[in-house]
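This is the structure I have questions about; it appears just below.
As you look at this complex, bear in mind that one protein chain is not there, while each of the others sits in place.
Letters A and B mark the chains as written, and numbering starts fresh at 1 in each.
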Amino acid sequence: MADTSRTVLMMGNPNVGKSALFNRLTGGDAVVSNYPGTTVDYTKGVLIENGQEYEVIDAPGTYSLEARDAAEDVAVRLISENPGATVLVVLDATRVERGLYLALEVIERGCPVIIALNMIDAARERQITVDTRVLQRILGVPVVPTSAVSGEGARDLAGMLRKAQKVDIETVRARADGQFDTPEQSGGCTGCGGC
Amino acid sequence: MALPVQERWDLVDIIARKTVAAGAYRQNLGDVLGDLTVRPLTGIPVAFAVLYAFWSIFSSFAGALVTDGFMVKVFDSHWLPWLQGAWSDPASIHYFLFVGDPLAENCFEAFGMLTSGLFVAIGVVLPAIIIFYLMMTVLEDSGYLPRLAVLMDTVFHRIGLHGYAIVPVILGLGCNTPAVTATRVLETRKQRFIMMTLLAIFIPCGAQLGVMLEVIPDAVGWVMLFLLIGFGIFGFILDRIIPGSNPEILIDVPPYHWPLWENVTKKLMNRTKSFLKDAVPFVLFGVLVVNVLYLAGIIGALADLFEPLFVTWFGVPKETVGPLVAAFLRKDLAVAQLSAIAMTPYQMITAVVLVSIYFPCVATFVVMLREGWKELAAAVAVLVATVFIYGGLIHAVGILMGVA
Partner (left out) sequence: MNRNSSMFTLYTGLLGLVTLAFGLADILVWAGASPGFSIGILEIAGGDFFRWAWGGAILVFGGLFMLGSLRGRGTMEQFGKIVLGAAMIWIIAGTDIFARLCESIPAGEEAPEFFNSVAGFVGGFAPPYSPAILLLPFTLGIVYFLFNGRFDEI
């Protein structure tokens, strides 16, 4: 199997703006619409960030890693076929809970994960605030607020790709219960991006 | 190291509670409209209005403005006479293949590859495709499509599909190839098979709609009605005879957005480009192949062979048999060819419906093959049976109503 460490696989629920974000990152032209299930096949593109070339794959939307239909099946197959790939989980900031389920599943698989909190503008408009700092500390992976429509955060996201983290689900659970084993400063990198 | 599903949801709950705060939110107009357009009492009239707008704009732009306003003039009074004069030797084979009838006065009746083929592809179908894709993109990007899916859910469940099947149907009205791929949003193989088969048979693509609108504007409504009824009947039958389940699905309805101009133009450009690249060569090549077959006498022989079937079973005049046989290879032009033959309006409707439910274009076959050859073989079998049964049924209805 080819080296997949420089592959970025975009996963997320349907209609959270994966394709729009993909187009922002790679300048590609994946079809973007406002209905779930627009992408039924994957699209590949290239992103060059800091001299580093990434292959970005835009997967069809899926609610979980147990495929329900042929389009979700494509997404699940992609994650199995690219075991070393960084998984960019795209969440809809207006309904974080739904996407988190998939994000946790991906984390449990042991993939390096980075999270894009997309549609952040829509969330602001709806008076929904997501505390990215806390989310980042609990999950232990970088969380970048983005808006694929306006392009907000896309640059930051590209810069953070190399900081994607593998995390143990048990430590996530512990942190979610409020047990932060070590003080923030001396602990392992939580991918806060502060370094 | 995977968590059990319930524990994962619990963890999601905990994390969400710690990170997400929803402020006081006031429903805005967009939310209210989003809700009103999905409730049957208000949503169904709106759906009818959207359909009305769709067809009205389609026929004004593609029919009145581009094709009748400009293309007919360009092709009939400039291109055709010039080509007929400039191409040497009207009696030769290459003249017949590329220019067609030396006496033809319009591009529909010349039947050469560079006359009828080019006119249909560029003059009739291209404008139809462009305006169709423009409107479809607006429907897609605004977020109206999933609402239509919710409204259609009850209807589609009767034919073994769920509301989301409206997405491939609408895509299929533009072009069947992306529609076949879009059936992946359906859950079971049964549903995908039903949808693909119905798409290939009963959903006319933008090219066919454009030609119908141009050649038989008065009968389009009837043709569409027959196709719609056929879609329902055969969907119902397929649902009964094909094993498999038809699960419920939750349709995720996104809020309305204003379509982004940038995205609309980009999608329109890409889709138009892929039409020019994928479909136009097929149209031109189809015309050429049919002309060769005419010359070789194959169409004539097939027409003689099938004449009893077509005349007695479908009730269409015998002159239509040649064009109907040729329609296997070039559906679009067949409608134009039929319009030149004298027959009753009902026979015309029957013939056009037959052309529409015939084999889809080569490109559709290719994508269906990619989704699985067994399905394709089964779909073709269903298709042959459907043409035969439904064609006879329409004839029977005509006899009963006394119009056939």
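Everything that follows uses one rule, which is that contacts are C-beta pairs under 8 Å (C-beta built on N, C-alpha and C of every residue); 3 or more make two chains touch, one makes a residue touch a chain.
Just so it is clear, the structure is predicted and the values come from calculations on it, not from any experiment.
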item	value
Shown chains touched by the chain that is not drawn here	B
Identified contact with the non-displayed chain, of B:V46, B:M113, B:I130 or B:V316	B:V46
Per the touch definition above, residue among B:A22, B:L36 or B:A396 touching the missing chain	B:L36
Absent-chain contact - pick from B:D10, B:D68, B:E307 or B:E375	B:D68
Contacts of chain B with the absent chain, listed as residue ranges	27-29, 32-33, 35-37, 42, 45-46, 48-50, 52-53, 55-57, 60-61, 64-65, 68-70, 72-73, 77, 221
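As a working rule, only the chains that are shown with their structure count from here on.
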item	value
Touch list for chain B against partner chain A, complex	1-3, 8-9, 11-16, 18-25, 137, 140-143, 145-146, 164, 167, 181-187, 192, 251-252, 254-257, 259-260, 263, 266-267, 270
Interface residues, chain A side, partner chain B - complex	14-15, 20, 29, 31-38, 40-41, 60, 68-71, 74, 96-97, 100-101, 104-105, 108-110, 122, 126-132, 134-135, 138-139, 149, 168-170, 172-173, 176-177
